[in-house]
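Below is one structure, written out as structure tokens; comments come after it.
The other protein chains are all here in position, but one chain of the complex has been omitted.
We just call them A and B in the order they show up, numbering each chain from 1.
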Amino acid sequence: MSEKLTPETDLTKPVTPVSRQGKTSSRVIEHFVAPLEETPLAAIDNVDETAAPLSLWADAWRNLRRQPLFIISALLIVLVLVVAFVPHLFASVDPTSCTLNDSSEGARAGHPFGFTLQGCDVYSRMIYGTRASLLVGVLTTLGVLVVGGTMGALAGYYGGWIDTVLARLADIFFALPLILGAIVMMQLPAFRDNRSVWTVVITLVIFGWPQIARITRGAVIENRNADFVTASKALGLSRFNALVRHVIPNSLAPIIVVASISLGTFIVAEATLSFLGIGLPDTVMSWGNDIAAAQPQVRNNPGVLLWPAAALSVTVLSFIMLGDALRDALDPKARKR
Amino acid sequence: MRFSRTSKALGVAAVLAMSLTACGGSTGGGNTGTAGGNTSKAITANGTEPQNPLLPANTNEVGGGRVMDLIFSGLVSYDAKGAIQNELAQSIETKDSQHYTIKLKSGETFSDGTPITAKNFVDAWNFGAAAKNAQLNSYFFESIKGYDKVSAEKSTLDKMEGLKVVDDTTFTVDLAQPESDFPLRLGYTAFYPLPESAYKDIKAFGENPVGDGPYKLAAGGWKHDTSITLIPNDKYNGPRKAKNGGVTFTLYSSPDAAYTDVQSDNLDVLDQVPPSGLQNFKTDFKGRFVNQPYAGNATMTIPSYLPEFKGEAGQMRRQAISMSINRQQIIDKIFYGNKKPAVDFTSPVLDGYDANLAGNDVLKYNPTKAKELWAAADKISPWPAGKVFTITSNIDGAGNKEYITAMANQIATTLGIKAQLNPIATFKQSRDLINSKKLTGASRAGWQADYPSLYNFLGPLYGTGAGSNDGDYSSAAFDAKLKEGLSAKTVEDGNKIFNQAQEILLKDLPVVPLWYQAVQGVWSNNVNTVEFGWNGVPLYYNITAK
Partner (left out) sequence: MVMFTLRRFLQLIPVFFGATLLVYFLVFATPGDPIAALSGGKPMAPAVEAALRAQYNLDQPFWIQYGLYLKNLVTLNLGQTFSGQDVSAVIGRAYPVTARLAIMALSIEAIFGVLFGVIAGLRKGKLFDGTVLVASLVVIAVPTFVLGFVLQLVVGVQLGWARPTVSGAAPWNELLLPAIVLGLVSLAYVIRLTRASISENMNADYVRTATAKGLSRTRVVVVHILRNSLIPVVTFLGADLGALMGGAIVTEGIFNVPGIGNLLYKAILKGESATVVAVVGILVIVFVVANLVVDLLYAWLDPRIRYV
């Protein structure tokens, strides 16, 4: 916006205040002149009008990379990613070789967190479970963001029949029980024989998008009548471009909040599905699976539940922090000065 | 928190000693030292919403069964040990195990005062058997002559020719073939009489039944999904006279919830400690628990239609799998020692049970032998490379997943093959897989006795074409032994022959017996010692309040 304004006054010409005009001073004034600077002022202050303006996103990035919150969360996420992709670097014990001889045993050398009811190494399972859990959490969150975000933004922005159709569609999907949907989904020929992380992700996306759609729709409705949208439209931006360039970026805050928390709840939802036999197969290790399996022993051997839950917490925490930092960076008003 | 944890640790040693005495005490009578209970105070007990209207021939699950067995009584009933005692029967006589003459006690009435006659029994049985009434227990009448006609699809007949009323207190039963354990069945829910008034509106009757048992339904007593209130029936004169002022079943959707209610004395009797309580119930309920076997077992079916398990190689493989399961270890680690490994196909609480059948070595853990047998089978027809041995089970009920996973791990470790649980989300889906013979591996199975008899554990499960023969097992020798056992003169003679039939099963292993079920029950501080019966159900009528 600012680049369209051109200076109308010549700033180099001294301006005499109106009240002083017509008077002359009798005092002798001594002038102290600072030595001339090497670089002319204009070189710094002059706006390079040919350079591309900093976009909202570039601006956000510039702000983001200086925030400690962002750096810590990014490091944590990188750590989790590394664990997810090369788990064998972090754990030497095979998480699938379990024997009842070790059932519910405590910690001992080489097995820092003890054993599960089935006699599997808790630490190793926590490490190896990262991949599936992270994939479910991240992919599902991305999926619902894409599907729900688009639907919600279109519905809220355009209103009218688009809103009616999309919002009512969301109502229908919201009312369908996830478990029923999952039972049917897992039985589809495409999924029945090769159940994987993808099956769970697709199921969770199909039944999880309406929430984000609602939140997006609400935030877009809030912003669609804002002054800056009217301004940008007045300046000739098309309706759709105004949505993409101005309404959505300004509506991101609640979406980011919900998405970063949902990441954790999706990982837990996978636990519930697995617990009911409609999630990941037993051969795929996940935090959710382990948390669900640990439930009956929570009174006697809480550690088995604690460790995967702690791993889940750290992951969610890092995404919540990332979301926080991103939100602050995107909102110029909230930036610390 | 901290305080309670220390006190728990201190309690462990003391309770270990107590648990032994409590176990011993509970099987012997159970009324010692508990005299002087309050007989007018009502008690509360764990229940579940009955799945069907409360009709004798339509109640086939424990939620309804608990209630039916208290508000009805049949010709006979079972005592704590499963022995038969007469309720309404004066005598049940036969000379050939095929033609029975049944005489009723006179002067007995339903709770509404109408007299109980022979006709009430004959009509109720005919009603239960007739196809047009679609009663779930109809197959219980299949031994009676004429059942095939009334039970045929679209049949409109409703009278079996094998049932004849002689006079008000006498009727005769003709069976299609001799069956020596027929009298044993007569205490089962399906054989209860119905009053004449029931047939006017059988649906309304099922909501508010009038029976002849030690209790009757209180007015508006069945609050669906919430509670069922029973009060003593003063017209009842049988051996199960109520010793309390009534039983209210609180209906739970999970035993975990019920467990916490007994802990806080909001519920008096729980007959099923949930998996999460198995490790703690002996300390949570010092001196207020039982842990005893009941007439049920857990098995694993290996269907005969699987190509890898056919013929001689298949037999060796089944034996190898059985010997690669360390039953005691699973019991110790997963069930915290609360069961006993199976050494036959029936249950130790039954008359005629024999722990020393020839060939029961195959049910003992023997990894070396298991490996040998597996290798020998591979020589005849090799196990397909990469094939996973799956054990199918529904996992919508608690506690199946854990032991099957452990079992699969043991099989995999011992035999060096891949083995895993194949979890099925719903019971209806797993039943469908089993019924339609679409299993691709083993499946979880088990049996809970309907009536205390060895035959009940054998005939319906392994007889050729029998209703619950999920693995399609068929053996002419076994069928012949069953028939011989049924036509034996006495139950005792029959049992000997049934055990010979079991020895055939031990060779063929149509299912792999795992362990005998045991009931873990606990009770509150508000009631005296609770006695549990042969079928794992508390003897509610014997419970006295403090």
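What we mean here is this: a residue touches a chain if its C-beta (ideal position, glycine included) is under 8 Å from a C-beta of that chain, and two chains touch if they have at least 3 such contacts.
Small disclaimer: the values here were computed from a predicted structure and weren't measured.
Trainee: Let's see if you follow the contact definition: name the visible chains touching the chain that is missing.
Mentor: A, B
Trainee: Identify the residue among B:N38, B:Q329, B:S381 or B:T426 that touches the chain left out of the display.
Mentor: Checking each option in B:N38, B:Q329, B:S381 or B:T426, the one touching the absent chain turns out to be B:T426.
Trainee: So which of B:S77, B:T94 or B:Q135 would be touching the chain we can't see?
Mentor: B:Q135
Trainee: Which of these touches the unseen chain: A:T203, A:T265 or A:N301?
Mentor: Hidden-chain contact among the options goes to A:T265.
Trainee: Which candidate, B:A257, B:A358 or B:A480, sits in contact with the chain we can't see?
Mentor: Touches the omitted chain: B:A257.
Trainee: Residue-wise, where is subunit A in contact with the chain that is not depicted?
Mentor: So the residues of subunit A touching the missing chain come out as 164, 167-168, 171-172, 174-177, 179-181, 183-184, 187, 210-211, 214-215, 217-219, 221-222, 225-226, 253-254, 256-258, 261, 264-265, 268, 271-272, 275, 288, 291-292, 294-295, 298-299, 305, 309-310, 312-313, 316-317, 320, 324, 327, 331, 333-334.
Trainee: Provide the residue numbers of subunit B that touch the chain removed from this figure.
Mentor: 1, 4, 49-53, 60-61, 131-132, 134-136, 138-139, 142, 151-155, 203, 206, 223-227, 250-254, 256-258, 260-261, 263-264, 266, 276, 396, 425-433, 435, 450, 460, 466-468
Convention: only the chains that are shown with their structure count from here on.
Trainee: Roughly how far is subunit A from subunit B, centre to centre by C-alpha average, rounded to an integer in Å?
Mentor: 54
Trainee: Would you mind writing out the residues of subunit A in touch with subunit B in their complex?
Mentor: Touch residues, subunit A against subunit B: 98-101, 103-104, 117-119, 183, 186, 276-278, 281-283, 293, 295-300.
Trainee: Flag every residue of subunit B that touches subunit A in the complex, lowest number first.
Mentor: 274-276, 279-280, 326, 329-330, 333-334, 394-396, 401-402, 405-406, 409-410, 413, 420-421, 423-426
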